[in-house]
Structure formats: structure tokens, C-alpha cells
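One structure below.
Only one protein chain is missing; all other protein chains are in place.
The first chain written gets the first letter, and so on, giving A, B and C; residue counts start at 1 in each chain.
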Amino acid sequence: MSLNSFGHLFRVTTWGESHGPALGAVIDGCPPGVAIDESALQQWLDRRKPGQSKYTTQRREADEVEILSGVFEGKTTGTPIQLMIRNTDQRSKDYGDIAEKFRPGHADITYWQKYGIRDYRGGGRSSARETAARVAAGGVARAALDALAPGLSITGYMVQMGPHQIDRSRFDVAEIEQNPFWVPDAQAAEDWAGYLDGLRKSGDSTGAVIEVTAKGAPPGLGAPVYGKLDTDLAAAMMSINAVKGVEIGDGMAAAALTGSANADEITMGPDGPVYNSNHAGGILGGISTGQEIVVRFAVKPTSSILTPRKTITKTGEETEIVTKGRHDPCVGIRAVPVGEAMMACVLLDHLLLHRGQVGGAGGKIG
Amino acid sequence: MSLNSFGHLFRVTTWGESHGPALGAVIDGCPPGVAIDESALQQWLDRRKPGQSKYTTQRREADEVEILSGVFEGKTTGTPIQLMIRNTDQRSKDYGDIAEKFRPGHADITYWQKYGIRDYRGGGRSSARETAARVAAGGVARAALDALAPGLSITGYMVQMGPHQIDRSRFDVAEIEQNPFWVPDAQAAEDWAGYLDGLRKSGDSTGAVIEVTAKGAPPGLGAPVYGKLDTDLAAAMMSINAVKGVEIGDGMAAAALTGSANADEITMGPDGPVYNSNHAGGILGGISTGQEIVVRFAVKPTSSILTPRKTITKTGEETEIVTKGRHDPCVGIRAVPVGEAMMACVLLDHLLLHRGQVGGAGGKIG
Amino acid sequence: MSLNSFGHLFRVTTWGESHGPALGAVIDGCPPGVAIDESALQQWLDRRKPGQSKYTTQRREADEVEILSGVFEGKTTGTPIQLMIRNTDQRSKDYGDIAEKFRPGHADITYWQKYGIRDYRGGGRSSARETAARVAAGGVARAALDALAPGLSITGYMVQMGPHQIDRSRFDVAEIEQNPFWVPDAQAAEDWAGYLDGLRKSGDSTGAVIEVTAKGAPPGLGAPVYGKLDTDLAAAMMSINAVKGVEIGDGMAAAALTGSANADEITMGPDGPVYNSNHAGGILGGISTGQEIVVRFAVKPTSSILTPRKTITKTGEETEIVTKGRHDPCVGIRAVPVGEAMMACVLLDHLLLHRGQVGGAGGKIG
Partner (left out) sequence: MSLNSFGHLFRVTTWGESHGPALGAVIDGCPPGVAIDESALQQWLDRRKPGQSKYTTQRREADEVEILSGVFEGKTTGTPIQLMIRNTDQRSKDYGDIAEKFRPGHADITYWQKYGIRDYRGGGRSSARETAARVAAGGVARAALDALAPGLSITGYMVQMGPHQIDRSRFDVAEIEQNPFWVPDAQAAEDWAGYLDGLRKSGDSTGAVIEVTAKGAPPGLGAPVYGKLDTDLAAAMMSINAVKGVEIGDGMAAAALTGSANADEITMGPDGPVYNSNHAGGILGGISTGQEIVVRFAVKPTSSILTPRKTITKTGEETEIVTKGRHDPCVGIRAVPVGEAMMACVLLDHLLLHRGQVGGAGGKIG
């Protein structure tokens, strides 16, 4: 039971601190024979990498991943895969301020209270830098999914920044890669740029809502009742730094519906069941239906801001803190590839679990 | 790795189907010497028990719990505690309809697709009857918490039914036990009664939002980064039947805040840190701060309704279904004690984890 | 992480005490669609059941197993299977002596030192009665193996009682079921009867060595490096009450061999690799070779004897104890079906693990 691990059969353990020599992930249980190399992983890391627009932290990290084990002649061997990313831009600055003061909204105070020791440099283990390891692991998961579930595609995007939501009538998946916010709405991208510029200049930050979907997942994934697909997705997303809420399908809005409005009616299509709607987000009783799987999560605003906030020191004195440094005005932006990576890992894990317990013996319809 | 289990050190495995002879929970890892007997557990089960008002299913189950192991002379021994609840009111009715047809919004179709076999009687394993086992386990967790964290109190209540939210200015904790909805707002209780009556008579149902809080939890609970307290709470709540969203603190609304508004400022009180607000819901970086822990979850409307819905049969024929029987018009009502039970189990688990890894060596402030 | 559980995907959790109302096992992760009923399990329990000859305890337990969940219309559903066995012959005798005194060789003193409370009646949780639950679970595993690995057969037998070993030149598998010792050597059975009678009459007991083999297991089972097949078998056997040693293949004797003598040479047969010997016991690098899997374990002599032994009381006073009651003069006899059950559970578990990670993608030879 490692608490820095997730997944059942495709098990990912991450390690490393923001300002240590390196961080990474060791993956156990990957199927053998999956074609993988460093460049295949790098494409995903490059999406999360800092410093790519003025809307993300200006810390310069190459985020180059090294595969140290588990891959032989370009293929996974079924043994543990160690992925290491060197930290290269840990500026040798003075940490005196945050070494003594607890930054509000950060884990500084709780790590101290829990462990009696903390690596205060950049938040140490609690830094969002840890998510680089998730993205690397997600790259391995995607490669395995390509082999095991060929039609499956995973897409993440932002649907809300601060109080501003996208207009779903303008939803265009092709837009996602065209703007620095991963937003599928060109107009929103334009509007949000101005909004975020304003916040950034005023030394403030904002939150976001990310949606991640998976199309083409087979029915039957998920293991009731505590290894439900939605349970594992909720845990996966909630474990991402700064996430405060997770929704499946209609999510919190499901509470306001009537049963007749909420039930996704079923008809028969040429290839099996067809649903007239997808309030459930592709999951019933914790098991995938074969519909699109839809997860959303809310990221709180970056807590590292230039606006002074009241806090206390380790010795209990009241003071103020301003968090200088190179911070994302909306940390939610870089959470998009992280959410995709977690979706990939969870789906692969449940594919393997399903194959292990049930093999090809599931029920047919029609 | 049992997927019908949750918890790390305080590990609960539930078993049983809606219409089988019995269901229950086996708990492993409970501290020894905790005073417990069947009546202590029964008080919690009675809160979840069906048939207590016209707003819950009229199925008559005594939900009497038997302790079969792990307790000796009124105290836990540290060995597995088996809690068994006999099913007594499984009416010998004709299941022909739901044996062949998949009820929309239910797990009928996914269990079939996954396993190729399903116990269709009342939903089998996917029935919310499973939550009785959670409540029994939660009773054990509460007894252990009474010993280990004396000041801790857990309270669940409904904050939204269908589209109707409570008025927080009328919040009165004393009202919670005074109405059939566990709502801390007397006016809401009155209004909702009429709303739910109408739905029930029209053969429809509605959803709900439940909030569960824990006061008096010590700082330092939670184990980053995949065993975070909020991660485990999210998983625990999402695993409850019909839950579609989980929030910690401000939850999804955190996305709309600025960093300056969101950061809970810290000052120094006589007994340690004091926070000027609680947007974080008592958890920073996955670790409890010592503030009130606040979790909310949305329960979708009951899918078993008298309104006919389109569906298909096992052989792929299109048809309609009306789910007769004894169903809750708002299954969220009975989710309140379930949410409390999950909170109790998660907190106890993390208390034991913290004690195991850190002992009494946490950091002091001031 | 339940410490009263074993197995990875086929996960068995046992519960219950020697003199409580019942004991049992809950199995999670069993493949769906496996034909099983109570009589199929009973045949295995009847082999372990006490009171079947004068060489085992005279306690009269029917050891009737009830299936409380996870089986529907005679087939497993893929959900948890609860197997319960009522205790029926817990004589209401005076436990005063063992309540206060610690029996040497028993867990009385360690349970007390660990937990500060113990169910002293018959040893409580530490009683070998717990193994009835293992045998029931093993029956489920065997039924699943029948479906998944049709040619596989598991056989356990005694190869040593006290200082007396079998003569391997007289090995006859047909003899195993013909004598009360499960010994494949008719002459040994006769000799041992006299030896054990003598011990029994003198109020003493003796140990035994059990061998369990599996023929027809496919190559490829086992997951290096800490989930090796031999690692899991060693843990499974060592977890049985009174076991003090476990060997795979040549076991401890392998230390005395030279490398040239020990290496099982490989030639090519019509159906794949053929080994000229089996020093390895069918496992190389933690993975099955396809040869016969051979495990042995030593069971210490029954500690409950009529010979007075020195001990102390809870309050630290020195005293003597004579363990009256109905005890096995050689508890190893009834360990034979237990060892078989553990082998069945471990092999099924690894079949599922292998299917999960690798599917049908293993390497072919020739």
C-alpha cells in the first residue's frame, strides 16, 4: 500500500520534489510488447511543460524524460518502467521567506503539521511539478491503449476559466490545440486572454474547470462497488493539485433533475445499444456503458500570488506574505494534459482488470 | 486488492445482494479494545433503514446487524469483525420483466455486459441495499473515533433537493433530526415535503445534494499524493450508489474565484492557527488543517420510476419499462447516513495511517 | 490492505474465531459464470473436518458451508462470495485455566502482548479452525480452475510424520485416500498408525511434512520479483497454523548440490520443452515452467498436549499447564487439505494476474 501510487494492475508510483535533482514515475504491470520510446512520451510532456506561453509559469524546464528500465529494443518487457525527469531550472534563490512562513492556500502548513519537516523549496513534494510524472506515465498508458483498445481517444479541454464558461454551441474540437487555454471555443479563447492578462498584471490568479472525455471505451470497464470506474476517476482527478470538485456526466447538476429527465433511454442500433442521451457520463453502476465517458474537475485559483495575504510563521507569529516567483496565473491550464493522463491510466488499468477477471466472457446483447 | 473493499488500515469489505439471504461487511484492522455491541451499531442502521416515512421505500427491512466475529466481551479484539444483516423482506414476486429488460439509469445493462450473468432481483449487488453494510461499518469506525479522537463530530444533512437549495441563513443543526429529509432548514423541510409528494404521486423522482462535515479532526490527516484525504473522501462518496459529483470546500465554485479571494488567510489563536475562512474545506495539499472538513456530493434522481421509459431486452429488442415496486422518490434522503458512515471510515483510516507512519512526531506551531 | 486477506485478484479474506458463532471467507474477484454450489464446496470441507478418525480432534463440527452471496442460479456472478460456517460444537466448558495462563507454543501470549485483549476460547482467531475457511475458498478456486485450466490437478499428501519419512520408491498416489494420514505409501500408513497411537496415549504429539503438487499448470504463472509464484506459495503455506518451513522443489537440500547437478536440463518434446529433472519444483525466476509444481511445508507438533509444561500467567506468576480438551495428536494430518486449498487459490490468482497483464501474448517455443 503505497500512498504515492495509484492504479490496481497498471500501477504508477511517483516520486520527487519540485527542487530536488529529479522526479519521476515507476510503472508496474504494464503489458509487455508495447512499442514505446522517449520521444513518444515527450510529446505529452511538451503539452504540460511550463513556459510555453505568457499564461503559464516562466520556469524553464525541458521536462526531458529518460526511460531507465522496463523497455528493451523499443518495447515494454512487462517489468517496471522507470521514467525520470531531471529538474534543471531550480534557481538558487533565497527561500528564507517561505521557509519560515506558511503560504495560505498551499500545503506548507499541513506538511509541517503532519511530518514535522518539509522541503519548502517550491513546495517540495506538494508542488504541481509532480504532475509531470503523471503525464509521462499517461504516455505509457496511451501507448498500451493504442494496442489494446484501438478506437479509443481521450480529449481534455477547458470549459470554464474564472466565472467565464464556454458556449457549448460553439464547441469545436479542432480549436483545442489552437489556443494557449486548450479551449474548444475560439471566442472564449479570445475573451479569456484578456481576462487572464488583467489578473496576471494585478498579481492575482483564477480557477478553471476542465473536462476530459474518452470516446470508444468498451462497455464493461469498472469493478463495483469500491473499484467503480467513476470512483477511480474521481480519486484520480481529485488527487491532482488544487482540484476541489469532480463530476461524472451531469455531475452536481444531476441533483436538480427528475428521474424521467435523467434516465438515458436505450434503443437498439446496428452495433448494439444506443442511448438517447448521456446524463450518466458513460458510466452506470460504476461500469462503462460504451458511451462517451465524461469527467469534469474544478481547479482552484493558483495560491501563489503577488497580492499580500495574512499568515503566520513556524514560531506562530502573525505576518504577511507575497509569493514572488514564476507562477501560473491559472494553474488549471496545465491541468488539461494532466487530466488526460489520469484518464488514460485509469482506463488502461480497468481494461487489464476486466481482462483478468472476466476474460472475453462478458454478456452480448442482441 | 479487493475491489469490494475500501480503506488502507481500517479496511472494509462489503458483500451481499439486494435479494440474497444476507449482506454485510467484514472489517479488518480495527484497533483493539474499542467498546462495541450490536445496539451501538443498530442506532446508525436505524437512520438509514427503509420504510420510516412515506418518502422512502416501503420495503420493510429490520436491518438488524449481527456481530459474528472480532468482538469479545464487548470489545474489539483487533481481528476481523464480521457484521451480517439478514434480508427479510425479499418479496417472492415475479422478476420476469427486469430479468429480461434493462432498466435505464440502472446497472442492469452494464453488469450484463461485464459479467455475462447478473442477479437481476432488485439490482443484485448494484442495489443501494449494499449501503446498509457501509453504515454498519461506519458505526464501528465511530466507536473507534470516540476513543481515538474524542472531540470529533460528524454531521450529514441535505442541502438541495431537486432544484431547491436550503437557505444557509436559516441553517440550524438542531433541525436535522426533526424532519424526514435531514435538512437543517425548517422552512425547506416544509417546502420540500410538498415538492416530493407531487413527484411521488406523478410516478417520478428527484435528486439531491448532501453535505457531510467533520468538526474536531486533528491536523495532519491525509497522505499525499494519491492517498490524500480529499482523494479518499472523493472516492468514498463517489462509490455510493447514484452519486455523480463530489466537492471539497467550495468545490466546483472554486473555479470562479480569484486567488486572493480563495486563499484562507491564517492568523494565530490561543490554541494554534486560526483561518479567516474555509474555502479549502479543511484540507490543504491533501492533508487536514484542523478546520471543519466539508464534503458535498450529488445524488442523481432514483432511476426506478413509474414513468415508462424506452429500453431494450437482453436479446436486443426495443421495448418500454415501468419500474414498479417499492422505491424511494428521492434516494438522496437515505444517502445522508451513508455519507456520514463513509466520512467516519475515511477519517479513522487516516488517523491510523498517520499514527503508523508519523507517530507523535508532527510539527508544532508557536 | 487487509492482513486477514491473501491473493491479488482472487482475493480471500477470512474471519471468525474458534468459539464464536461462525467463521468464514469472503472471496472477491472470482471470475463470473463458474458453476458452484454448497455441495461442491462441502466435499473439500469434509476432508478437513475434525472427528473423522481417532487421529484427529474429537470435536464434532459439521463444517457445513452456506453461500450467502455472489452465486446466482448456481453460478458465480463476479461479485463477492460470502462463505459462512457455523460453529456448532463449542462446549460450554470452563476456560478459567487458559484464560489466565499462556499455553507454551500457542499464540496466547503474543495475542495478549500485541492487542491487550484476546478471545482465549480455543485460541480464538489463532485457532486452526480458521483453516476451514481456507478450504471453502479453495473449493471455489478449484471450480474456477476447472473452467480456466482444465488439465490442472492438485494433490497433497504427507511425506513425513515425526522422524519417519515415506519411502519414495513405494509412492502410490492411489494410497493417499486409503488411510487417515493422506500418505502415498501403504507401509508408512501402517507404521505411522502405531507410532501416533503411542504418542496419543502418552499425551504427546508430533509434527509432519506435507507435500502439495500441481500437475498441468501452464507455463508463465508468477510475477517477478515480489509476486513470484514461489514467493506467494511460500507465504500461503507459512500462513497456515504451526507451519515452520516451506520448500520449493529440492528446497533446503538445494544448498548441498552443485550447479551442474541442480540445473534441470532442457530438451524438446512434441508439445514443447521437456526437462530432464525437476530440482526447481516447476518454477524458475518465480514463474512456472509447465512442469509439476512441488511445494513442501513442515508442521510443528501440536502444542496442546497433556504433558505438563511450565508457563506463566497474565499477572506474571510461574505455573504449569496441561492442555486438556480435544486435540489432534498430529495437526499436520488435517493440514493436507489446507495446503491443497492454498495451492488452488494461489494458482488461480496467478492465472488471473497473467491474463490481466499479458492476455494471450506470451512467447512460443518452436
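We adopt the following convention: contacts are C-beta pairs under 8 Å (C-beta built on N, C-alpha and C of every residue); 3 or more make two chains touch, one makes a residue touch a chain.
Since we're looking at a predicted model, the values are computed, not measured.
Taking the complete complex into account, the chain left out of view touches A, B, C.
From the options C:I117, C:I293 or C:A344, the residue with contact to the unseen chain in the full assembly is C:I117. Taking the complete complex into account, B:T79 is the one of B:T79, B:T131, B:S205 or B:Q291 that touches the chain left out.
One chain of the complex is left out; on subunit B, the residues touching it are 1, 9, 29-33, 78-79, 224, 352-353, 355-359, 361. One chain is missing from the display, and on subunit C it is touched by residues 1, 3-6, 8, 14, 102, 104-107, 109-118, 125-126, 130, 160-163, 199, 204-209, 219-228, 230-232, 234-235, 237-239, 241, 244-268, 272-273, 276, 279-281, 283-290, 296, 298-305, 307, 309-312, 314-318, 332, 353-354, 358, 361-366.
Even with one chain removed from view, subunit A keeps its contact list with that chain: residues 1-5, 8-9, 11, 13-17, 20-24, 26, 28-29, 32-33, 66, 68-70, 72, 75-82, 84, 114-119, 124-125.
Note that only the chains that are shown with their structure count from here on.
Each step here moves to a touching chain, and the least such steps from subunit A to subunit C number 1.
The best fit of Cα atoms from subunit A onto subunit B calls for a rotation angle of 180°, in steps of 5. Farthest chain from subunit B, judged by C-alpha centroids: C. Here the CA centre of subunit A is 45 Å from the CA centre of subunit C. Computed centre separation for the pair subunit B/subunit C is 38 angstrom, with centres defined by C-alpha atoms. For subunit B, residues touching at least two other chains, in rising order: 1, 3-5, 8, 14, 114-118, 125.
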